[in-house]
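Let me begin by handing over the structure; questions about it come next.
The complex is shown incomplete by one protein chain, all other protein chains being positioned as in the whole.
To keep things simple, chains are lettered A and B as they appear, and every chain counts its residues starting from 1.
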Amino acid sequence: MTLPRRFSFSETAPRISNLGSWARLLRAGALTLAGTLCLAGGPVQADGGIKIGSIFDLTGGLNIYGIQQNNALKLAVDALNAKGGVLGKPIEVVSYDAQSELSKYTQYANTVILRDRVSALFAGLTSSSREAIRPIVRKANIPYFYGSLYEGGACDKQTFVTGPSASQQLSVLIDWAVKKYGKRIYIMAPDYNFGTISAHWVKDYAKKAGAEVVGEDFLALTVTDYAPTIQKIQSVKPDFVVALPVGANQTGFLEQFAAAGLKDKIGVVSTNYGSGNQQVVVSPAAGKGLIADQGYFQVVDGPANTEFVKLWSAKYGSDTPIISEAVDIWNAVHLWAAAVDKAGTVQAAPVIAALESGLSFDAPNGTVTLEPKSHHLRQNIYIVEGDDRHGFKVVETFKDVAPSYENEKCDLKANPTLAQHFAPDGK
Amino acid sequence: MNLSEKLYQRAGLIFPILATGGALAAASFIDPYLAYVATSWVIFGLLGLSLDLVWGRGGLLSLGQTAFYGLGGYFGSIVAINMAPLTGNTLLWSLPAGAAFGATSAAALGAIIFLARMGPLQATILSYTFTLLLWSLTQSFTATVGQAVVGGDNGLSNIPGVVVGFGQGAEALGPVEVFVTVVIVSAATYFLCWWLMRGTFGRVIDCIRIDAQKAELLGYDIRKYQIANFSLAGAIAGLAGAMFAGWANYLNPSIFSVQEALLVPIYVLVGGLGTLAGAFVGAFAIGGLSFYLGGGAVGGQTTLILGIVLILLVLFLKNGLVGAMGELWRRTLPDPNAAARDAGAVSIDPEVLEGILVEAAQQAGPAKRLATVDLYKRFGGVIPVNKISRTFEPGRPYSLIGPNGAGKSSYLKACVGIYMPEAGSVTVGQTDATNAPIFERVHQGVGVKNQKPQIFGELTVVENLSIAAYARTGDKPAAAGISRQILAMLGFERQAKVQASALSHGQQQWLDIGMVLCLAPRVVLLDEPAAGMTNEETRELSALVRTLARHTTVIVVEHDMEFVRTLEGHVTVLHQGQVFAEGDIAALRADDRVLDIYLGRREHV
């Protein structure tokens, strides 16, 4: 059997934006229809462009992230194409919806490589999606960009990570929080790699700061009942809690924590609060005063960000704050484009070499630099505090924080055949 | 039989052969990416096949197939990662290891489900719980086994691809070759299943799905068959998992997720439940649709469209794609059950019956007595069997009579093992059978016909008889011989190929009696055998019971006093779970107390 060719995204193709009303629903319907007609009319694809692939979760439980990642990719491509594309050619995007299903990543990753023959792949949110893709791009030898904060340690020649790693975020956060709140730390983390590895780094940095972890609780991913955790926290009386809730449902923890009257006595800091726009969901009463730290928040200052937010709002509206994963993808596309221009070709080897040349980019979140050895991003880490209007204000900016653990473990220049996932001992 | 009919009969063989051939031929020209993606659909189809075995054929909706699939994948990959460097070839390690581990874990779960005799919904939910528990526990489970690193949510990476060559230089196959390999393995598995499910094993599994109690009343230890079928399905799921791991080069706990678990029954239902091949059709249909939609065809509304398509499929295609096509095709064929209308009244030649019974006695031994001592069974506040002690001997029929609620049927069920008594004992011949399960009592020579005809409606008349005969003989030719004899005795030769459900109610009663006779029982228990029969049929039945009683012990529960009179046997009156009176029918008819309990009077009691 053969499948009809799917149309690629172009200016006329339907857009997935943050729809917020019935009017937008209707518009989506009309666009869907238009898309179908488009399909019936055959593929809309210009010759001579440079193809890149994207696989994100546009539907299903992870689309909180996937839609924005995909939007950022298209925005970046539009911005680059407006300036003439790369190597004088327009960039074309082949876009797939992984439907929050892991086996779809494997299917589509192979499809973009075998059929669409893309020059680079931008894909994935969860660590498992990245791990599913890595062996495929390694075999195909094309640069692959992963744009999300994660537990850290992914290392091979084709993979480039533009989000911060857990140690990168925690290295500044723990120190800061110990100074602000005190030396007794409690960890509340999801029970999988991101949580357990983050907990390791918390302990590590706590020791360096002369603080101690007085308790930890690893939560099953399906948990909706936070009362046990809150009791455990109260029984050890920490100065602050490192809370790493995953998914919108887990914001229930923060509500319950605040309602129990604990928020004013015990600080709450997090490396992933806000990355799924949890601050929008959490009520002002529970969200005010929460501390988060990431590589990007929409409130960060700077001309590049102002420009970026303006572009974004013009295309997608400003109903939903921009998440850090979107900026990670924006940065990834620009770094790739810069590398292609520098290499003068889209061939994998020269592009990877160019990516390893210490590329810098004036990103919305400040200047970012791709570390040549570890393929991770040296970037600013912002510590923000929740306000009472579902937003944040920046309280401290740490400039040019290096992914030090990845730099230490992963030297792809010296050892280009490395294909590893490093994790701190015992994790 | 015309060509279309012949083709229809063998559709489960011919079309899959054509499909396999087509797939292999297509491999020579399709795009590698399509071969790659289609490979995963074939694997999902194989996973669907494993569910169809336990659900479509066995009758249990298992949501644990992805658990066996994932376990087989993990285990097969761990073995392959460590052992494949020795041989080069990976399938040699991963497939047997995956299948074995899938089978073992399925056998363990199946043992719990079937030995506890769980209800269907409870069994479904237990299998689901098993999958969820695995999902929950594997998220943070990390271990290093030799070269294999199981990394919790980050999964198991560097699983070797599909290598069929041997030695150090053997290379992993490209997408098209992998597709061909997977198609061959899946086709081989399918044909094995098709052959198994067409044979006696499949028939017994079908019987258990249609009427588990009857299957056990024929003497089949249904739990063994169910566990065996479940393990087979587990092996196939494990095999599919091992191939999936080789295809993706990566496994992660999401294989145990709720979404994955629910996709498998969807493949099966969309394809057609119980058709075996339907699973592959469903996997291609759903896999293809969601792949196509996810490619941007609906502007990011993939799941919306998918959900609506599913609802429409369920509403308008009742038996799935394969089932609906089969149904359309069948309508063009002559009605195979037409012969059912020609069946005349059953008339049994006593000499033929005599001959069959004598032969049965030669094979199965002399008639046995059935005895109960203080047999006691209660349900809450009701005591339908209250310390009944009786001994039944061969020679002349025994009748149990009594008003509604006297405990007649309950007593019979307690003797058979359908109800487990709280106290007292049941002895068959010289053997104590008080705590024996139903099928063991049947092995000891108990044959039962319940009030409603218990026949396997989807099977043909001759299949009904031979499955009963096979239960005793365990030998196909012998079973065929016996079933031919009984078929001839009942005068059903022309209806042999008719589906049993097409027979009239009275004919179904006779078929049921015929199935009991196939068992060569040494003690026969009949619960209201004359219910729903014409006068003519009742007379035939009476003659049959009397002949039967000369060769075996016969106990009849009956309402119809006239029928009981014609049996000329010993009569026991039960009342409120106890023996109220006994003797011959004339004496009891004269007994006012017996009339009282029948009429609900209290004059003489």
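The definition used in the following text is that a contact is a pair of C-beta atoms (placed from the backbone, for glycine too) under 8 Å apart; a residue touches a chain by one contact, two chains touch by 3 or more.
To be clear about the criterion, contacts and distances are computed from a predicted model.
The protein name that UniProt records for the chain not on display, among "Sulfurtransferase TusA family protein", "TldD/PmbA family protein", "Manganese transport system membrane protein MntC" or "Branched-chain amino acid ABC transporter permease", is "Branched-chain amino acid ABC transporter permease".
One of B:Gly167, B:Gly380 or B:Pro477 touches the chain omitted from the figure, and that residue is B:Gly380. When you scan A:Gly49, A:Gly252, A:Gly289 or A:Pro372 for touch with the missing chain, the hit is A:Gly252. Of the candidate positions A:Leu262, A:Val299, A:Ala353 or A:Leu418, contact with the unshown chain belongs to A:Leu262. Shown as candidates are A:Lys139, A:Lys342 or A:His390; the residue that touches the absent chain is A:His390.
Residue positions on subunit A in contact with the hidden chain: 18-22, 24-25, 28, 59-61, 63-64, 67, 191, 217-220, 222-225, 227-232, 234-235, 247-249, 251-252, 255-256, 258-262, 276-278, 280-286, 319-320, 390, in rising order. For subunit B, the residues in touch with the chain missing from this view are 61, 112, 116-119, 121-122, 125-126, 128-130, 132-133, 136-137, 140, 258, 262, 265-266, 269, 273, 301-304, 306-311, 314-315, 318, 380.
Going forward, only the chains that are shown with their structure count from here on.
The distance from the centre of subunit A to the centre of subunit B, with each centre set as the mean of the Cα atoms, comes to 51 Å.
Residues 26, 30-34, 36-38, 40, 136, 139-140, 142, 151-155, 157-158, 175, 244, 247-250, 252-255, 259-260, 284, 288, 290-304 of subunit B are the ones touching subunit A in the complex.
Here subunit A touches subunit B in the complex through residues 1-4, 6-9, 13-16, 28, 31-32, 35-36, 39, 58-60, 67, 70, 95-104, 106-108, 110-111, 113-115, 126-128, 131-132, 134-136, 191-194, 196, 218, 220-222, 419, 421, 423, 427, going by the rule given at the top.
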